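Below is one structure; the comments refer to it alone.
Left out: one protein chain. Kept in place: all the others.
Labels A and B are assigned to the chains in the order they are written; within every chain, residues are numbered from 1.
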Amino acid sequence: MPAVDHHCHLLRRTPSGLDPNEFRACFTESRDERVLTDHVPNTPLYRLLLRRLAPVFGCPPEEAAILTARRMLEPGRYARELMELSGNGLMLLDTGFTGDDTLTFQEQQEIVPIPQREVVRVETLAEDLVALYRRPEDWLDAVRTGLTEAVRRGAVAVKTIVAYRASLRLRWPDHDLVRAEYAALRQSLRTTVRGGVRPRLTGDPLCHSLVFVAAEECTRLGVPLQVHCGIGDTDTDLAEGSPLGLRALLVHERFRELRLVLLHCYPFHREAAYLCSVFGGVYMDLSLAVWMAASDGARAMGEVVGLCPWTKLLYATDASRLPEVYVIAAELYREALAEAFGDLVTRQLLTLDEALAAGRLVLAGNARKVYRL
Amino acid sequence: MPAVDHHCHLLRRTPSGLDPNEFRACFTESRDERVLTDHVPNTPLYRLLLRRLAPVFGCPPEEAAILTARRMLEPGRYARELMELSGNGLMLLDTGFTGDDTLTFQEQQEIVPIPQREVVRVETLAEDLVALYRRPEDWLDAVRTGLTEAVRRGAVAVKTIVAYRASLRLRWPDHDLVRAEYAALRQSLRTTVRGGVRPRLTGDPLCHSLVFVAAEECTRLGVPLQVHCGIGDTDTDLAEGSPLGLRALLVHERFRELRLVLLHCYPFHREAAYLCSVFGGVYMDLSLAVWMAASDGARAMGEVVGLCPWTKLLYATDASRLPEVYVIAAELYREALAEAFGDLVTRQLLTLDEALAAGRLVLAGNARKVYRL
Partner (left out) sequence: MPAVDHHCHLLRRTPSGLDPNEFRACFTESRDERVLTDHVPNTPLYRLLLRRLAPVFGCPPEEAAILTARRMLEPGRYARELMELSGNGLMLLDTGFTGDDTLTFQEQQEIVPIPQREVVRVETLAEDLVALYRRPEDWLDAVRTGLTEAVRRGAVAVKTIVAYRASLRLRWPDHDLVRAEYAALRQSLRTTVRGGVRPRLTGDPLCHSLVFVAAEECTRLGVPLQVHCGIGDTDTDLAEGSPLGLRALLVHERFRELRLVLLHCYPFHREAAYLCSVFGGVYMDLSLAVWMAASDGARAMGEVVGLCPWTKLLYATDASRLPEVYVIAAELYREALAEAFGDLVTRQLLTLDEALAAGRLVLAGNARKVYRL
């Protein structure tokens, strides 16, 4: 059945002419040349993808052969065909992570014949506004307005990557600290390669202020807040990255109607499953983890379906850049679900029919409900 | 063989006439209506229990049929019969968790034909004493006296739910803070529905003082101290709920003879197993986790029996309210043990006879020794 990928990213503009390390970089969270050169090829994920891509490109399951085959493809057609192989029927796109070589949301919609909706990344929106406001109160008000406008123009959710910029152990910020750090941030304003003026938002006082503002607006607007938790690139301090740190968003009455979606979660996925089991508004996925950790991603899925109600579990790839990533990530997520629910059937906890119905909810039904699609 | 359930609670007085959400609430740690309505039915545990209860009530494995069947039962007889199905030969009851509709310890002993012993919850005892003492020193002395009297009248252990009221990372309290917080606590005294006057104890200084006092008295009295760790309802901040936080009770000479029993533990059960493996006085169970997390509870049991000596592992349901909970929890714990020790046999780490002997210790022998029954 067509799935709703509730969390993925934009494609590269020119995905085909890559050298080995550029290709490998799409299948790791590392940006370290040594990892790309010496270690990525020595992972279960990479060996698997060589074997699975070979028949797609009609070549031997070897990196060099696949890189050569990719170079000969017409980029648009190849993207179209592979993206359809993913089995995704709808994609929710975090448009806030872009490089110089990333398609725009507009362009991607033209190339990829799968319906797509926008998720607005609050840090990106907020950074764009720093230059315009002298006082943090005004800046945060502008963020609220920006989120409202994003939802009005079609965004179906807000995402925060606070874990890449600060601790995920949320604390109510001290106003004096916020004022001091905001002043310092404005000092750091610099002109970017694209000609815009934007700072890099970091530190608990400003980042946590932003999360609380985003949570309030999401509650008011009736859209979910996606939160990056657990593994990611080296910007995240994983020691501070457990979803348990989000307690302030869970126990306060003002966020009672907030739908909070925990992304990735691994290796704190049992903790995430617990949160899903007790707090009405919390949902989770194992995006990124399922393909990155290969066999252990599937094991993590088996761990999660014990405690997390399957009406709280979502399907996502967290894929970006290359169409191949979407395909592999989608396949592995479906296989992990099949293994996890299959185990529940083997254990006689579910009937086969119940397991199939549960799987369908995870692949699409839950996301349609959470995001009101 | 008859088991010693070393940690469970009191039954409801009127367990039979429940609506769906009241019934579901007994199989989750959530108190959120949304979880009860939309998500509890979509858990492996709930599907399993419908299927297992159907033959007990002689009805189809559907919630509505089971709720109807339950309504027709004579409450006393049904409780008696189901409780015997649990296979429990002795129950240690935490009597400190009660609602308006809970049996007294006395009443439950009359209804349930299984021997039962009391475990005294230190926070409940302590809250009842706040109104009587102006100074925290006198209050803590009265707690000591209360614990001594409880043991004299038959209590076999003390339990703390400090993790529901404060961090489980125990720190020696500052006396000035204790004095200030105790004064504030007395300000908050209010008359309860039952006519008693009691405050709600929270915060590290008072709660940690109480734990240290309880640990000292348990050491002196020679009874174990049970500590709630890991998962539970939303009062607990799981980020602060690892049993590793109890180190202050483990490394100080004055607690050397203390027997410390870690309850639930999940998802920190590997950490708990480690503590059991190195500290002579530490014991653990996976109560609550084994049934709540269903398949992953069984997996957690498999993880635990690697490092935790099986002479340190205890059997418990953490069941409360409905006889059905005791039965399901008991079955799943026995099945989890069978699976975990069976795996050790398959791996040729144990012989079948060794595994059976180990299982018997977990079900009853260890508890008899730890609680000196």
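Following the convention adopted for this analysis, contacts are C-beta pairs under 8 Å (C-beta built on N, C-alpha and C of every residue); 3 or more make two chains touch, one makes a residue touch a chain.
Please read these numbers as outputs of a predicted model, since none were measured by experiment.
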Message: So one chain is hidden, and I want to know which residue out of B:6, B:24, B:117 or B:312 touches that hidden chain in the complete assembly.
response: B:312
Message: In the whole complex, not just what's shown, which of B:244, B:338 or B:373 touches the removed chain?
response: B:244
Message: In the complete complex, the non-displayed chain touches which residues of subunit B?
response: 169, 242, 244-245, 247, 250-251, 270-271, 273-281, 302-307, 309-312, 343-344, 347-351, 354, 358, 361
- line: Against the hidden chain, subunit A presents residues 28-30, 32-35, 38-40, 42-45, 47-48, 51, 231, 233-234, 237-239, 266-267, 292-299
